[in-house]
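Just below is one structure, and these are the notes that go with it.
Missing here is one protein chain; the remaining ones are kept as they sit in the complex.
In order of appearance the chains are A and B, and numbering begins at 1 in each one.
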Amino acid sequence: MAAEESYPDELRYHREHDWARIEDGEAVLGITWYAQDALGELVHYEPPEEGATVTKDSAYGEVESVKAVSDVISPLSGEVIEVNQAVVDAPEKVNEDPYGDGWLVRIRLTDPSETDQLLTVEAYQELLSNQ
Amino acid sequence: MKLVFERSRPGRRAADLPRPEGLAAPEIPSELRRSQPPRLPELPEVELVRHFTELTTRNFGIDTGFYPLGSCTMKYNPRVNERVAALPGFRDLHPHQDEEGSQGALELMHELQEMLAEITGLDAVSLQPAAGSQGELTGLMLMRAYFADRGEDERRRKVVVADTAHGTNPASVTMAGYELVKVDTDARGNIDLDDLRAKVDDETAGLMLTNPSTLGLFDEHIEEIARIYHKNGGLLYYDGANLNAVCGISRPGDMGFDIVHINLHKTFSQPHGGGGPGGGPIAVRRQLEPYLPVPAVVPDGNRFRLDYDRPKSIGKVRAFTGPFGVFVRSYAFMLAWGRELRTMSEDAVLNANYLLARLKDAYDLPYDRLCMHEFVLSARTLKREHGITALDVAKRLMDYGFHPPTIYFPLVVPEALMIEPTETETKETLDEFADAMLAIAREAAEEPEVLKTAPHNRPVKRLDEVKAAKRAVVRYRFEEHPDLAQEPTAGVGAEAPKGV
Partner (left out) sequence: MTYVSLTDADRTEMLETIGVASIDELFRDLPAGVRLGRALDLGDPLSEQEIVERLEDLAGRNTPAGEETSFLGAGVYDHYVTAIVDAILERGEFLTAYTPYQPEMSQGVLQALFEYQTVICELTGMDVSNASGYDGTTVAADACYIAKHATGRAKVVLAESLNPQVRQVVRTYAPGFGLEVVDVPHREGVTDPEELRAAAEDAACVIFQQPNFFGCLEPAPDLAAAANDAGALAVAHVDPLSLGVLEAPGAYGCAIAIGEGQGAGNALSFGGPHYGFVAAREEFTRRMPGRIIGETTDVDGRRGYVLTLQTREQHIRREKATSNITTNQTLLALGGLIQLCWLGPQGLRELGETCMALAERAKERVGLPLVFPDRTTFKEFAIRVGRPAVEVIREARKQGVHPGYPLGRDYEGMDDALLVAVTERRSLDDIEALAEVLAA
């Protein structure tokens, strides 16, 4: 069952429909409610390796539904320290809880100043209303 | 319905093979010998025939009913073509037979090549590619060879593809080792010329285009597009998927294309066979002929031979000379039409425009123009107002006895329905289809549940594609025997009224 539409205040957002939870030099990343709704029920998550480098605005993995494939774009640059294996095993967690159990990776930030370029929830919701 | 493995019983068999007396097979070394026999089914012949016959009753072909899949050209497949393809002189001819023993086949191929050259307005043809996609890849390989010969291959790394293109175009670009550049379509359904000019430079090898496009629209600026490319030294590739619209009326060579692939299983009536076989011959301008695959079929006095002496050829894309059985059928089809082939395209375009006229007020019309052999509608308003999607429309059409059109393609149109009736349909069939589509639009407003739960009259209801992708079961698992007694039987649900 997909979650109700929501965009938590405490997160930061990226125009490619990704979110970041900043925690002390690290960030947890995932895709927003809008993204999981557009894709439909996810059937596969192709994650990066632990230790891999991710670059702001570049893809670090892929998610797939039955009918579509989408790159997952990183809002920030860093090194992958953890991959959410639970989502690899059950990709539908992203639809059920995109901001909680449906997180995709945890990274160590290499340039924390990049967080200034992320969108607040208001800015992101405005972007959505113009879609 | 049972799988063939579930009908198997140990000790049963169908085949009875001749075993010559007094012969022993030589010993196979133990490390090379089969250790476990393959678990092929064991059935007597009558069970085998019943099993496969039952499978056919659960399938829908052109012979069953109307099949308006856009860009697939589901026209009637003439039965005489099957008869002639089965003539022993073709059917039992070994491809390694000497030239002297295959003159009939070589002559047929040569004539077919000449006909395709005339229809496309180009100079040389290879019949070798096994399907349209392979024709595309072959065409791109020709481009690389052509530019390599001119010392330009290192520089020209990019191929431009329209955003409305079939997915095969970008996939072929990658397989050929090129870089993909996309160009936009404008509001009228033509290639956006400003976008194109910005994207063509001396690193561009070529453009891949379908004309008419997958929107069913003829690009009004095709001559300018050709000029932009040729001025830049690039080549133009024509995806022949939509050739059914223009045979005898306009030729890709005259539009400015240098390489064309033809889909024999679309325009030229080769049956689709549930997914294949097809044929994807390519026609090229004179300067590209040296690079065509080997062997070439060439005249030699009043005979024909296979020419392997082609030092600039890209090589081989398939075994032998190509899917010969497909050539026989397409050749027979072309003999039936002869120089009247224009009528085929005229009626294809007429049928499509007639359906468009009947449907454009009930569905959204993204491009308000006359169409060619196919057109695209959108279920966007149905979705917004009633939650009914293109998928729901497609499933409900099954209850009315029609195969659905193509849905969700091209990608530039949301909730797309791409409809191609072809020239072989009667006006009555078109009217029945239009009536069904109009009824469905009404049902969307009045009884959306019927659409959401469609189809009701097929051997299965809507299938769970998510489950199939998540835990892919791609072969029968002998260890797990499902209890088929538990399965619900196929029901008869909300039957669609006929003759609305």
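Definition applied: a residue touches a chain if its C-beta (ideal position, glycine included) is under 8 Å from a C-beta of that chain, and two chains touch if they have at least 3 such contacts.
Nothing here was measured: the structure is a model prediction, and the numbers come from that model.
K.L.:
Going by the contact rule already stated, which one of B:D123, B:D195, B:E346 or B:D435 would touch the omitted chain in the full complex?
P.N.:
From the options B:D123, B:D195, B:E346 or B:D435, the contact with the absent chain belongs to B:E346.
K.L.:
Give me the chain A residues in contact with the hidden chain, please.
P.N.:
44, 64-69
By definition in this document, only the chains that are shown with their structure count from here on.
K.L.:
Based only on mean CA positions, could you tell me how far chain A sits from chain B in angstrom?
P.N.:
38
K.L.:
Mind pulling up the chain A residues that touch chain B in the complex?
P.N.:
Per the stated touch rule, the residues are 41, 43-44, 64-67, 91-92.
K.L.:
Which bits of chain B are touching chain A when the two form their complex?
P.N.:
My answer: residues 408, 465-466, 468-470.
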